[in-house]
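Here the structure comes first, spelled out in C-alpha cells, and everything after it is commentary.
A single protein chain has been omitted; all remaining protein chains appear in their positions.
Letters A and B mark the chains as written, and numbering starts fresh at 1 in each.
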Amino acid sequence: MLEAGRWLYVAGANGVGKTSLLRMVCGLAPVESGQILWNDQPIQSQRDAYRQDLCYLGHLNALQESMTVNENLVFTAALGGVAPEPGQIDSVLAHFGVGGRGEQLVRHLSQGQKRRVALSRLALSQARLWVLDEPFVAMDEAGVRMLADLIAAHLAKGGLTVLTSHQQVPIGNMPPQMLELRA
Amino acid sequence: MNTRVIHWFKFASPQNFYVLAGRMWPWFATLAALLTAVGLWISFFVAPTDAQQGEGYRIIFVHVPTSQMSMFIYLVMAAWAGFGLAFNTRLSGMMASALAPTGALFAFLSLVTGALWGKPMWGAWWVWDARLTSELILLFLYLGFLALQASIDDPRRADKACAVLALVGVVNVPIIYFSVKWWNTLHQGASVSLTRSPTMASTMLWGMLIMVVACWMYAITIALLRVRNIILERERHTEWVKHALE
Partner (left out) sequence: MKKLGLASVMLALLRREFAVALRQKGEVLTPLVFFVVIASLFPLGVGPESALLLRMAPGVLWVSALLAAMLSLQRLFATDYIDGSLEQMALSGTPLGLLVVAKALSHFLLSGLPLVLMAPVLGLQFGLDGRALGILMLTLLLGTPTLSLIGSIGAALTLGVRGAGVLLSLLILPLYIPVLIFGAGAVEADAAGLGFGGHLSLLAALLVLSAFFAPLATTTALRISLE
C-alpha cells in the first residue's frame, strides 16, 4: 500500500523480476495472482483514468530517431492530452542539462543525452504515479542528484513513485518503503 | 446441483484435464475405429453404384466428411480461442492449438479427395469452383495459424495471438466464401457442385453420416492426445508433471 507523497523502492538481484513487476503495475503485463489497485479500485476497471495518472520510464527511451527533441516531447505531451506552453520545453531541457538541443534530431545525440531527454518527459508529465525502471543507470553524479531532486519535488506535491535501482539513492528526506524480491 | 457445477470448473486446470483426457480418449478412439470400419464398408460394398458417376464417386464418402470437419473444427478452434481470451484460461488456448493441425489435415484431405474425384469426373485435377477454392483459402487460414504459433516463443503469447487470428478468421470465413461464390458466378467458371446429388440413395446418406461422425470421433481422439502432450510440455516445471513422468 503506497500512499501519496511516498515512494517504493523495489530491490532484488538481476533477473528476479523487478522489471516484470513494474510492468504489471503499469498494466502492461498480466498478473497471475493478486491485483493492482489504484485509489482502492482494480486498474482494469479504470484503465484510461489510471493511464492518465501514470508515467512509465523503462529501459527504452521511446524517442523517434528521425524527429527532433522538441517534436518528440510535444508528441509525448499530446499523448497525455496536453500541449506545453511556449518555452516550457526549453526550460525543462536546460534543467536536465540538454538545453539548446531542442531542434536537434534525436539521432545526433549521445546515449547520455538521449536518456536525459527521455527523463525530461517526467518533468512535463502531469501524472501522479511515476514508475521508473533503473532511472539512475549510466548517469553521472550531477545527473543522479538532479533526478533525485526532481523525484523529491514530485513526492512533495503529493505524487507517488515506484522505482528500481542497483544504487541506493536518497530521495530528499523521504525514506522509501522497501519491497525486496527474491527468486 | 452445486457439486456438479464445481465438478466442471475443476477440469479447467490442466492437471485435472490431463487425467480426464487420459481416461476419455480410448473411448473415442474405439468409436472412431468402429465407425470408420462401418462407414467404409457401407461406402465400398453396400452403397449402390451411381448411375452417372460409376464407382469413382465413392470418394465423396471421404471428401464430404473431411471438408465438413475442416470447417467445423475451425469454428470450435475459434470458440476455444475466444473463450481463452475472454476468461484468460490456459487450457482453452491449448485446446485450440491441439485442434489446429487436425483441422489443417482435414482441409488438405478434402482438397486431395476433391481433386481425386474431379479427375475422372471432369477431366481436370483442379477446378476453381467456389467450394474447392474456399476450402483452399481455409487451408491457408489454418497454415497461418500454425505458422504464427510456431514463430512466437512464449506459449502464452502465442496462444493469445493465435486466438485473435482465429477470431478474425472466423469472422472472415463467411465473407470469403461469399466473395468466392460471387467471383465464380461472375466468371461463369466451373459451376459444378461436388455434393450435387439430388437423387442420393439413403444408403449413401447413411454412409456419409457415419463417416462424418467417425471423423468427429477421430478428431476428438487426436485432440485429446495432443492436448495431453501440450499440457505435459507447457507444465513441465510443475511438481505433478515431474511425478507423472517418473
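Note that in this section a residue touches a chain if its C-beta (ideal position, glycine included) is under 8 Å from a C-beta of that chain, and two chains touch if they have at least 3 such contacts.
All values derive from a computational prediction rather than experimental measurement.
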- Full-complex contact with the absent chain, from B:40, B:152 or B:232: B:152
- Message: For the chain left out of this view, which of A:3, A:32 or A:85 touches it?
- Response: A:85
- Message: Please identify which residue in B:27, B:183 or B:240 touches the non-displayed chain.
- Response: B:183
- Task: Could you tell which one of A:32, A:48 or A:103 touches the chain left off the display?
- Result: A:48
- Query: Among A:4, A:29 or A:156, which one is in touch with the chain left out?
  - Reply: A:29
- Query: Where does subunit A touch the missing chain, residue by residue?
  - Reply: 26-30, 48, 51-52, 54, 56, 58-67, 71, 74-85, 88, 124, 126
- Residue ranges of subunit B at the interface with the undisplayed chain: 85, 137, 140-141, 143-144, 147-148, 151-152, 156-157, 160-161, 164-165, 167-169, 171-172, 175-176, 178-180, 182-183, 186
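By definition in this document, only the chains that are shown with their structure count from here on.
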- Message: For subunit A versus subunit B, what separation do you get between their C-alpha means, in angstrom?
- Response: 49
